[in-house]
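Of the protein chains in this complex, one is absent; all others appear in place.
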Amino acid sequence: MEHHLVLRVVAKLMVPLILLFALYVQFHGDYGPGGGFQAGVIFGAGFILYGLVFGVDRAHRVATPGVLIAFAAAGVLLYAGVGVVSLLLGGNYLDYGVLSHDPVHGQHLGILLIELGVGTTVASVMITLFYAFAADADMEFTDDEEANE
Amino acid sequence: MLFGIYSLLSAGIFVGLDAVDVAFTEAAVGGGISTILMLGALSLIGKKQEAGHSNAGMAVVIVTLTGAMLIYGTLDFPGFGHPEAPVHQHVAPRYIEQSPQEVGVPNMVTSVLASYRGYDTLGEVAVIFTAGIGVLTLLSGRRRHKKKNPGS
Partner (left out) sequence: MSNFLDLYNYWIVIVLMMLGFYIVIAKPNLVKKIIGLSIFQTSVFILYISMGNVEGGTAPIVDDRFSLYSNPLPHVLILTAIVVGVATTALGLALTVRIHRDWGSINEDKIEHRIKQEQDS
């Protein structure tokens, strides 16, 4: 898409800013609007912008589909894992108070970790959805038997 | 396109209703992701639109009846923004009063979402993960570039 020069330049400037903003929203969810879901969606949208402007093939090279599914599963595991750690430390499941020397600190730590898990899973799933639906104009579906030859 | 505009408008409504977190999410999700998915699906389906017969007459009757019943049902509702409404009575004041001491996080929506209602959020992350896996299963045919020769 060489003739879409303006689009490519602007996208190259915007994508890092969008990803940085997503990280900001993720970790400032405690003090202002934001948190895991919003951050995950914004991060995914940044990647999707990159994929739309530069082609799905290049996006595939940056974020491989297999790695994405691993990240999505890791997010869920992180969330559930925090709960299990709470169990092992003597509290109830997902009771953050026992995670640290002081219940309020424990709450902060627990919330930080689970929001990270949520954000990771949401971002990975959004990008995966985009990959599933995106098709460049010169691509077509093949059935699995043909693709595996 | 209209769909994306509709989502952004509803995000504006949410801001007007003091729901900043929700507006944030709706703007990003509705205005961004949903539109992309819709456009992607339409591009995979193709541009030919078949005109089918729509059973519009019956539908209008059903819709009007349901709407009338719903409006009749809302006559008992509390007014808009009324501070004595039942939704503000039982659990919510406890969350608002206790959250600064128990959780210490200024954003009350995050504290309720992640701490007081952490279980629900865990289930919801599982739902998102499952939807991603479901879409991968349905649309798993590999895409490859079209062959140059039309004979195959």
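Each chain gets a letter, A and B, in the order it is written, and its residues are counted from 1.
The definition used in the following text is that a contact is a pair of C-beta atoms (placed from the backbone, for glycine too) under 8 Å apart; a residue touches a chain by one contact, two chains touch by 3 or more.
Because the structure is predicted, anything quoted here is derived from the model rather than measured.
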Interface with the undisplayed chain - residues on chain B: 3, 6-7, 10, 13-14, 17-22, 25-26, 29-30, 33-34, 37-38, 40-42, 44-46, 49-50, 52-56, 59-60, 62-64, 66-67, 70-71, 74-83, 85, 87-88, 91-92, 95-96, 99-100, 106-109, 112-113, 117, 120-121, 124, 127-128, 131-132, 134-135, 138-139
Hidden partner chain, residues of chain A it touches: 31-33, 37, 41, 122, 125, 129, 132-133, 141
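Here, only the chains that are shown with their structure count from here on.
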Euclidean distance of C-alpha centroids - chain A vs chain B, Å: 19
Partner chain A, residues of chain B touching it in the complex: 20-21, 23-25, 28-29, 32-33, 36-37, 40-41, 43-44, 102-107, 109-111, 113-115, 118-119, 121-122, 125-126, 128-129, 131-133, 135-136, 138-146
Chain A residues touching chain B - in the complex, by the definition given at the top: 25, 29-38, 41-42, 44-45, 48, 52, 69, 72-73, 75-76, 79-80, 83, 94, 96, 103-104, 107-108, 110-111, 114-115, 117-118, 121-122, 124-126, 128-130, 132-135, 138-144, 147
